[in-house]
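Have a look at the structure below, then the notes.
All protein chains but one are shown in place.
A and B are the chain letters, set down in written order, and residue numbers restart from 1 in every chain.
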Amino acid sequence: MTEYIPTHVGTVTKYVFIDSPDITPQNLSIRAYEISQGIMIKETCFGLQITGTPDEVGRVIGELRTLDPSHIFVKDRGFPPGDPRRCRANLGGARPGYYGHEFEVRLLRYISRGLDRLAACERDGIPVPETSPKKPPAATRLDVKRLKKIIDAEEP
Amino acid sequence: MSQPVRVAQLSCGPEHSGVQKEIYDAAAAVNAEMFFPDVTLNDIRESYGAFGLEARSADLRLAIARAKALVEGRVDADAVFIATCFRCAEAAIVRNELRRYIHENSDLPVVSYSFTERTTSGTLLTRMEALTTIARRRALLAREVQEGLTMGVDSGSSTTKAIVMQDNEIIGFGWVPTTNVLGSAEEVITTALEEAGVKRTDLEATGTTGYGRFLIGNKIGADLIQEELTVNSKGAVFLADRQHGEATVIDIGGMDNKAISVQDGIPGTFTMGGICAGASGRFLEMTAKRLGVDITELGPLAMKGLSAEVPMNSYCIVFGTQSLVNALAAGSSAEDVAAAACHSVAEQVFEQQLQEIDIKEPVIMVGGTSLIEGLVHEMGKLLQTKIVVPPHSQYIGSVGSALLASGFIRGDIGEGA
Partner (left out) sequence: MAKVFIYPATSLILSDMVERWGHSPLGAAVAVREHIQTPGLDSPPLQMTPDDPKRGLKYAAVEVPSGVRGRMSLFGPLIEEADAAIIVNDADLAFGCMGCARTNELVKYLIRKRGIPILDLVYPACDEDGVAFVAAIKAFLSDLPGGVP
């Protein structure tokens, strides 16, 4: 077995997804370069990957979020950017996590709508609408008395 | 070095079991590279729906989508490796169905394997070697006639065999129990050459197979050093004169078993393994010893007995031995015990391995254990078919090796992947 010597120890990598009509990944990366100090920024088709010390990455992301709070989404990544172990060019196909992102990215518009509505309510000082979120469906069975009623109601 | 063979991996669990590197290493050792067929999320949804197998694990759904992409030609590959966790029922169902689906709908060679965290690249090597050989050496494997003067050496875990062939005929045999790998090989080579009446320098090409193939092959400068899955398939259809069409080759070995579904002498799907020596020739050797008979007498003895008279389950060799001892202590006849041992080994192979390939007739049994007629009889009963045991079936690896090695005489081997 070969010894493994890790790189990027002590850093964090975060994905920054942008799903905005106003801001492109390029805008985001330019802004990130402007405000960053000593962190690694990689522009991708969906946004950015940012690698650096946890504090610095947190600070940059905090600022980036202000560009379009309802349309910028952030997630941790275990690997540094462009890691050959996860790179599509080496694997032949996407890493498994990619499909999960692909699935959730299609739902981001609903999340953005939710974030916009909440922000509007807060801004206008009105309460958040009282809609309860969808819950997993509970197993429901037909009550026996109700079943009897249905049977009795049947025309002979 | 030729282009690496591209092996598509369909799997669930190897990364989290810590064995993905073992898969990579086994592939690299035979100049193959693993890759993961590229599909989209829509492909996954549509393929999974169209395939119709309701797997709950998303990684298995992904495997299904990747299999469909291969079969439908959206992604190119030379071979397919399907790997899922051992003991996972859901994955076993998907693994089997995908293997069958790919086998029936494409020309891609497939091997499926269930791993544990203890799986090593060494365990995977023979399977990966067979997979890449089928992809890379189709021209070599298409050879049906032995030409010139060649020799094949099969270094098995129990016995070492050598065969000398000339112009499609066997002219020399050698057989000894394996002790020292090189020493045993030397002995059988000498015997076979003597019987053939030729000198080592007369040989135009040589091949080796079996566990000791690399050691012996390098020592004697073999032209072909090849795993036993492809070699035995060739040897089996050659000796059984079933070179064309479908066949199933079963080789119950001393250490592990091979079950190979063959098309025109080339393996399509195969399994190799066995959970315990209780499902191998070792158990029969032990039974013979306990009954005080030579292994060659076990088969005829078993034919006189009734396997149903003695309950025996050699899933584990220790349990199998307990059944054996108990049956004898309870007064069972040696004949019935011998028959029960044969039945138990056949049953283990049937349950553990033959479910993983599609049994297509004729079923050809090869290897030393095919000479134990009680075992062949019990296997035939389980498969409900008349099993073919070709002449010289115990020399199958050597014959296959000698046959394939003759492809090197004129250098007409195919390396195209």
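Quick notes on this one:
By our rule, a residue touches a chain if its C-beta (ideal position, glycine included) is under 8 Å from a C-beta of that chain, and two chains touch if they have at least 3 such contacts.
Bear in mind the structure is a predicted one, so any value in this text is a computation, not a measurement.
Touching the chain that is not shown, out of B:118, B:244 or B:289: B:118 (per the contact rule at the top). The chain not displayed touches chain A at residues 1-6, 8-13, 15, 17, 65, 73-80, 83, 85-86, 95-97, 99-101, 103-105, 107-115, 117-118, 128-129, 131-136. Residues of chain B in contact with the chain left out of this view: 12-21, 24, 41, 44-45, 55-62, 84-88, 90-91, 115-118.
Basically, only the chains that are shown with their structure count from here on.
Annotation: 48 Å between the Cα-based centres of chain A and chain B. Within the complex, the chain B residues that touch chain A are 6, 8, 35-41, 44, 58-59, 62, 66, 75. Those residues of chain A whose C-beta lies close enough to touch chain B in the complex are 88, 91-94, 96, 99, 102-103.
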